[in-house]
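All protein chains of the complex are present and in place, except for one that has been dropped.
Naming follows writing order (A and B), and every chain is counted from residue 1.
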Amino acid sequence: MIEFQNVVKQFPDGFRAVNGLSLTVHDGEITVFIGPSGCGKTTSMRMVNRLLSITEGRILVEGRDNRDYPAEELRRKIGYAIQQIGLFPHMTVLQNIAVVPRLLGWEEDRIRKRVDELLELVGLDPDVNRDKYPRQLSGGQQQRVGVARALGADPPIMLMDEPFGAIDPITREVLQDEFLEIQKRISKTIIFVTHDIDEAIKMGDRIAILKDGSLVQYDTPDTLLAKPKNRFVRDFVGADRQLKRLGLLRVRELMTRDTPNVSLRASTDDARRAIEAAAVKSAFVVDEDGVLKGWVDREGLRENPDSLLDAMNEGDFREIGVRQSATAREALSAMVARGFRITPVVDERGALVGSITLRALQELADQGWVEGEQAS
Amino acid sequence: MSVIPNRIAMLGSSVAALGFFFLPIVALKPNRLAAGVPFNLLQLQGDYRYILLFALALVPFMVAFRKDVTTRGWLLVALGNLLLLLTLLLPAMAATHLLANATQYLGENAFVRNPRVLPTGGLALGLAGGYVTLFAGLRDLERSGVQAWIRAIGAWAGVAVIAVLLATGAFNVYSVMVEFHTNGAALQQKFVEHLMFVLVSLVVGFIVGVGLGLWASRDERVSNVILYAVGIIQTIPSLALFGVLLVPLARLGDAHFLPVALFFAVSAVLAIAVGLGYRALAGRLPSRLQTASLIVAALVAAVPLTLFTGVFVSFVYRAARIGFGGGAMSGLDNGILALVLAGLGLWVLRRWVFVRDGVVRSLVRWAYLLAYAATGVLFVVLMVRAAATDQFLGAVPSLSALTVRDLGVSGIGVAPALVALTLYSLLPLVRNTYAGLKNVDNAIIDSGRGMGMTPAQIFFQIELPLAFPVIMAGVRNAGVALVGIGTVATVIGAGGLGDFVIQGIVNTSIDLILLGALPAIALAMVLDALLRFAEGLLTSPGIRHAQNS
Partner (left out) sequence: MSGLRRFFTPAALVWLVFAVLLFAALSVRETIHDPQLRAAGVTEASIVPDLWLPVFRFSPSTLLEMHGSDDLRVLGFGLLPADVSDSPNPAAGSAGAPWRVSLGWFALLMVVIEGLLGLRYAGVDEKLVRPLVRAAGIFLVIWSFYGHEPFWDWMLHGIFPSSPDLLYNSNTVISLAGQHLTLVIISSILTVAIGLALGILVTRAEFREFLPLVSDVVNSGQTVPTLAIVAIMAPIIGFGFWPAIVALILYGLLPVVRNTIVGLEGVDPAMIDAARGMGMTPSQILWQIEVPNASRIILAGVRTSVVINVGTAALGAYVGSGGFGNPIASGLNQAIQPWVLLGALSAALLAILLDYILGRVEYVMTPKGLIIER
């Protein structure tokens, strides 16, 4: 746990970059610092491992004032990754990752094992990459090594200053996803600095919005998007915050499970009955394994009263359905694309597990909108 | 906002104090050779003012603790200048007294002839302390945002006053000045000699070096050989290079002119043939063979090239010496001076006055192009006139009796000095030309090509302007180095300021050494400053800004 208590940073030239910052970074969570350029994100972060001195207030690291630790010792147990990566070009990948373990006096065997483990973790083949030099790696690979190095001695805490800042959008997405996967396993306490709101929403368990060295709002991404505290936050998260919020929600959590459906072998009458019973306009058609094959609606049944096969609109589940793990935003996009008000939800095999309706999404958004307006 | 004490000023103050308190300031010498009697600052009796120096050395230390940076800066600049000035002036005043009573201090049986006062360690440290204090003050002023030109005034004020005092003879008691007055005419002559062979070899080196650099930048395989060769030349000690050149140049000098000319012609043809053959075969040879054949070609070309450079550079030197050194300023010289000044004036006008007016601007441009062209023509006329005088070749009966020595080439004297200096100037010139041209962004050249520029246009309008500052930096480095190496040329009888230095060693006389060294240092600094100034004038402002930021 990291606790900022009324932290102030004044630079020698008199500029107050951080102005009474108080917040708590919880164990095992990613806390994102975000705000416009020059708002003091980096400054706040660098005070945690005492790369910058604190002018007023204090920062507790695991319950102790961080000034009670010897500076070097403190830093060795806090992982540090920065935008410029800062890999040492004269050291191999192995040597780079081994810096902190060596500083801590680990045995060579243990270091080697740890390095291989970390390289695996960040998705680099140890045998290929261990003895390469940073200049022999691509930007993305370097960034991975940077993260591996920060994790070197398995520090409980990590500070990451725009670690994916200097990378193309596609690789960045990949790295973000991978890092989230890694974090699921290692559960570090992380301060993550970015100025990209999408990255913040995606990576953060909590987001702290800073402005001119002060904390404006500190909440979970969903709350932040649903209830921006004031105009600044609203502008900062963007006009499409409702859409962004949908991006946070998984289809799994929003779908209804009892979806009207009929078997391929059922008669048209069965289908009609099912539709009427549910008081909807259409039903999904599944085969004997429950795999989605298409849908029928009232109109189709009326035109082809004899054969369900003729009445139904065939469609591959990969095209017409969305996965359970998809975001609500993707479901919405699917509906908009095909002009549906409802979209089926399938599992990996393609079996129908439920559906999600446009109305449900709308209600969700309305709720947030109204509350957000009231709050401001 | 906390202000830390100015520790540079403390350093300056300590250095000066160390000198004044613990070391002798001056030594009184009965003549050039004898050892002197040292005097501490305290021993300089007869005037209360000398004590001022003690105080002056300590004040910067206290000023260093002031909190107000701007005031502190100005105080330190003032103190620094004062230290420089008074460290020279007060002992000089005391020295007048010492000299007046020389016999009293030196004892009866000293051989007093041209007695003089030798500045010693204390005085040197005092000057060093003054410089450091001045520097400290200038840093403070820079920090508090005082404009550059105002700071420049502060920096040079003391030096200017010292220069004026020097001219009025206030420092004539110092031994260097005594030597200066005894050797004044010789110094002037040596200085001109020195300047001449630095300039001539710099010009020839520039032509050859920039050409080689250009070639290297165009052909990757040649570049290795060329850069390697000029690198090797640079590692050879100057004394050794003079020695190595002694033999071939002596023999070349003995040779008759006609066969040598024939040799040059043949080897030139040979070199061209090798070059053409290489071009023709380049595509078909394996790369190892290519490099090997290039080295052979380079060697074939190098020997005659070096000799030719020797003849050429000696020729230019003699012409320049005679052309410019011929008595008082002739009409021609005045004409050149006037044209250069006019060109400068026009340049200033073009830049600041007529920038907007299209017609006037183009007129001015024509005018100054014309002025430069006329200067060039006049210069050539001057050279030819010099070469045509019988001063140049002396009384040479006929072409068949003409030896190469008659052109100024010999193993001892100016020729080997010129050749060696030219060779030394090559490395900075070649390397910088090469680097400058290589570093021009390919995208810029591509976009030039894309706009339909010819290779020549790309070179003159894009590459050259962009590489220009780097090339000029090479010229500056070469110039400064040549002034220094030029002093060594004395050992092969080439003359120059080194003559005094060697004389000084022989006589164990610091004065004579300084008499040679100080003008050389000044020459190097002035040359550097002038070339910097020219570089600033000729570099496109766009590039200059990019470099500063």
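In the analysis below, contacts are C-beta pairs under 8 Å (C-beta built on N, C-alpha and C of every residue); 3 or more make two chains touch, one makes a residue touch a chain.
These figures come from a predicted structure and were not determined experimentally.
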Practice task
Name every shown chain in contact with the chain that has been left out of the document.
Solution key: A, B
Fill in the blank from the handout: Touch assignment to the omitted chain, from B:I8, B:L41, B:V63 or B:I471, lands on B:I8
Completion exercise
Of A:M1, A:L60, A:V99 or A:L249, the residue that touches the missing chain is A:V99
Exercise for the section: Among A:F4, A:F33, A:Y80 or A:F192, single out the residue that touches the unshown chain. Expected result: A:Y80
Handout entry: chain B residues touching the omitted chain (full complex)
Key = 6-8, 11, 132, 135-136, 139, 232, 234-244, 246-247, 250, 411-412, 480-481, 483-488, 491-492, 498, 501-502, 504-506, 508-510, 513-514, 516-517, 520-521, 524-525, 528
Practice task
For chain A, enumerate the residues touching the unshown chain of the complex.
Solution key: 49, 51, 71-78, 80, 82, 84-92, 99-100, 103, 133-136, 149, 152, 159
